[in-house]
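Of the protein chains in this complex, one is absent; all others appear in place.
On to subunit A.
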Amino acid sequence: MKLCIKNGRIIDPSQGLDAVTDLFIEDEKVLAIGENPQGFVADEVVDATGLWVIPGMVDLGVALREPGLTQKGSIASETRAAVSGGVTTVVCSPETSPIVDTPAVAALIQDKALMAGQANVFPLGALTQGLKGKTLSNMVSLTEAGCVALSNHRHPLESTKVLSRALEYAATHDLLVVFHPNEESLADGGCAHEGVISITHGLAGIPDIAETVALARDLILVERTGVKAHFARLSSAKSIEMIADARMSGLDVTADVALHNLLLTDQVLNAFDGHYHVLPPLRSEDDRLTLIEGIKSGVISAICSDHQPHEKMAKIAPFAATEPGMANIEVLLPLAMKLVDDGMIDLSVLLSCLTIGPASCFGIDAGSLSKGSFADFFLFDSTCHWQWRPENRRTKGHNSPFFGDEMIGKVQATYVSGNKVL
């Protein structure tokens, strides 16, 4: 199968490319960009005039909810939501039921993802068995079964000793560990950023030190053990400074943030709307602006949707009793484009953090349209104004504060390995 995407604006930060030109695909891979390769006769030509052609986005934070939590989402529904948002590669959370702590569960997820035929799925394996923080998981077996990295998600480890041993073991086998820095005893019972809003509204606070105290410990252990480390969903200003310092001193760590932490602050909690209940919480304007600075300076190399679909009832309760998380993956780019439209981030930096940036953090071969890459990409109409309505959603999740909002920019088509999936 030979495919030509003609006359689109190809924006590929991995090659520093932003030009109106043609993309040539043979079978599942990119053959060339620009000049028609000699002897290439396309079976299909897609006119992309006026559209952007962007490498499929790589999302490091997605909860697919399957196995076990299918009232919230399924591999089929959430990968469908992903590709409808232009996300062609997802790294999914180990927090399923059963937890991804055996090769069988890892294999099951990948099999179901293959059957669904939408986005590429890379599971995260649990760092400890059952995410209980006591016994190490079979890290090597999990990796052999397709887990791209290991993580205990936000679950605490029983002791710093267990954490240290887990990292040593992972380092032995050169495995990537994903940290969600969170000192449970400081975050305990909290549901909102500890600040003026949480104090005046009587919501139990999660101070930024719940993140930074854990981050400081984790960085010291990463340095000592030499383990490959990625820090996920950072939310506080101080964390950005700490990661920058660590990198300055030669520690090769990467980090990501959730898009909602770049768009929103705790000010939105005024109405106690549980749709804004996320973990880590939406923090102050100072934190938000510092996270954005972190993106501009390259300290943060990935932005993720932190997609966490829920059934309707999960959010119909008083704020603290709602389940945390938002399900925004299918409007990831239109939402993220607000940062570009507001002049906060350059388009190429934003797209880098959604494509090659996250792919590089995890060593995944994706997020680029360079010659020989998998032909994962999407066509984006950057001028389309539309309303995202719950009845038109692809995710099973009912939980987005952005339902009903006008979006600017829409994904028109998505290709995975050269095949049109949307």
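What we mean here is this: a residue touches a chain if its C-beta (ideal position, glycine included) is under 8 Å from a C-beta of that chain, and two chains touch if they have at least 3 such contacts; residues count from 1.
We adopt the following convention: contacts and distances are computed from a predicted model.
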Just go with whichever of "Sec-dependent nitrous-oxide reductase", "Spermidine/putrescine transport system permease protein", "tRNA 2-thiouridine synthesizing protein A" or "Aspartate carbamoyltransferase" UniProt uses as the name of the absent chain.
-> "Aspartate carbamoyltransferase"
Which residue, A:L3, A:L203 or A:V416, contacts the hidden chain when the whole complex is considered?
-> A:L203
Where A:E158, A:D273, A:D341 or A:D365 are the choices, the one touching the absent chain is A:D273
It is residues of subunit A that touch the chain not shown, namely 194-196, 198-204, 268, 270-273, 275, 313-314, 316-322, 401-405
